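Input: one structure, supplied below.
With one protein chain withheld, the remaining protein chains of the complex are depicted in position.
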Amino acid sequence: MEQLAITIHENYLWGAPLWAVNLIVMFGASAVVLMLFVAPFAGITSFVERRIAARIQDRIGPNRVGPQGILQFLADGIKSLMKEDLIPTDADKPLFILAPYLVFLGMFTTFVAIPFSSKLIVSDLNVGLLFIFATSAITAVGLVMAGWGSGSKWSMLGGMRAAAQIISYEIPTGLAALCVILLAGSLSLQTIIAGQGAYPWQWYLFNNPFNPLAFFILLASLVAEGNRAPFDLPEAESELVSGYNTEYSGMRFLFIFFAEWANLYIIGALVTVLFLGGWQIPVGVSEWAGGVASWFPQVLQFLTFFLKVLVFVFLIIQLRWTLPRVRMDQLMEICWKYLVPVAFVCVMGVALWMIIWPEGLPWMTYLLTAVAGLIVAYYCYRVIWQLRNTKATLEFNPFV
Amino acid sequence: MMTPMQDLAFAALSGIVIAAGCLIAFSRNLVYSAFALLGAFVGVAGYFVLLGADFVAVIQLLVYIGGIMVLYLFAVLMTSGIGDVTLTNRSIATKASAPLCIVLIILLGKLIYTTEWYVAAEPTEIAPTTAAIGNALLTEYLLPFELASVLLLGTLVGTVALARRGVKVIKKS
Partner (left out) sequence: MIQMQHFLMMSAVIFVLGIYTVVTRKNVLGILLGTELVLNAAALNIVIFGFYGNQTIESSIYALFVIVLAAAEAAVALAVGLTLYQNFKTIDTTETRELKG
């Protein structure tokens, strides 16, 4: 970013002071990331989620606007924009208005530290991982504010549930991430990725037997932090109407939901960075294409990263429409009685592992990779077996 | 050493901090005061970034906003009763304490601007501090570090003990 600002300053805008150019580049970069990446991603994810939900429930789903309904999110967005701006009489007006922006802010600041490829990152903070966890805390405050500001009991209960859930699940998230931080020796996301390789056996996921466990804990607690099913108690429609967003409509509702879908990307990106090698592509490929810094390897890196993230986005969406919702006491029990102690064991295990085998244990890595491969193969076999049993055809076109 | 951009950031942060501080000190609504804490914490974290303490800034955000602030919000919302929206947060003795506080800030200001502070040459570039802090905490500052963890354990047990007794009282009545 700095270099881009200096280049622009020297070549095009030598009249303006450097700091002003820097500021403009900073705002410009965040606007570009927001408008060209996060917004379409969140919109299309909302459409995809509705289609997947429809298929799971044996419906068709939105298919009217555009080819196969893919422009549905634009139609919904425009509709929400044109709606009347409703503020309930009982609402605490300033808080009611401020809350969606806080939720949005907490989600969007995270994108500052999330890499897209080895060069494409807004800012490679040296405390990147902590920064991401810290900004997601702002979302919790925003949700409490939305719950309180609405002046409705459903919203209030939803907001309090959201806060309790988010601060509880931050602990297993942090501990599971610590397993990787120990191995990488850094909090910067780019350094963590640089410590891994392109092939599965070079990922931190298979580095030692504790990391797969930490991976599962991280995924589960990130899903819980994002208020996604099966942990979506704050917006449990069977109990709380719609939780903290009950009273919201139009643009403000859109803001909250925008953050929720963009959060899916953040969950996937964090898991990918920490355990699945991030944007790493085989060294041979990038050398063949003219060095890492040229544009083609960068695009490949971006696609690799994006593909890995998408796998998790689909996984989480399918989880939502497959698993039943847990109860509030079960939610806390899962966190404090199972995830936190197991995460502690993982941290201690990884530390011991690093002391005993500082160079790693190659055969263990290969063994774990093989086991994971077998599990994936068995999953595919089961899917095909089920399809054959029910006489359904395996259809790869999601829009049928 | 401070670039114009940092000056701008300082001015913006000061605006946030003063506004939030005034809301905490003078607002009649306790909920507003509690939410204003967010502004104060974010502002101070911004100062930490300007002062080259990146790790402390992030920890400030993580612990204060993620932990302490949400805790306060819980306490505010739980002690007021869910239906009671207009919380009063009355003040006492404002006539006596306001002049005293004004005198205090004037005295502090005079102290700050007249003292010859020791400033080491020119503050250098902002460097990452995380690794150095980690090393120091596990070598030179190991004892305070362990004491802090014992303190936190004690706090955990004590808080649970206090709060559990309250739960029992509710069950009886």
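Letters A and B name the chains as they come in the text, with residue numbers starting at 1 for each one.
What we mean here is this: a residue touches a chain if its C-beta (ideal position, glycine included) is under 8 Å from a C-beta of that chain, and two chains touch if they have at least 3 such contacts.
Predicted, not measured: the structure shown is a model, and the values here were computed from it.
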item: Which displayed chains the hidden chain touches across the whole complex; value: B
item: Positions on chain B where the hidden chain makes contact; value: 2, 6-7, 10, 14, 17-18, 21-22, 24-25, 30, 33-34, 37, 40-41, 44, 47-48, 50-53, 55-56, 59-60, 63-64, 67-68, 71-72, 74-76, 78-79, 89-94, 97-98, 101, 104-105, 108-109, 112-113, 117-120, 123-124, 129, 132-133, 136-137, 141, 144, 148, 151-152, 155-156, 158-159, 162-163, 165-166, 169-170
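Definition applied: only the chains that are shown with their structure count from here on.
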item: Approximate Å spacing (C-alpha centroids) for the pair chain A, chain B; value: 29
item: Complex interface listing, chain A residues touching chain B; value: 17, 19-20, 22-23, 90, 92, 94-95, 102, 125-127, 130-131, 133-135, 137-138, 140-141, 144-145, 148, 151, 153, 156-157, 160, 163-164, 166-167, 170, 187
item: Touching residues on chain B, where the partner in the complex is chain A; value: 3-5, 8, 31-32, 35, 38, 54-55, 58-59, 61-62, 65-67, 69-71, 73-74, 77, 82-83, 85, 128, 130
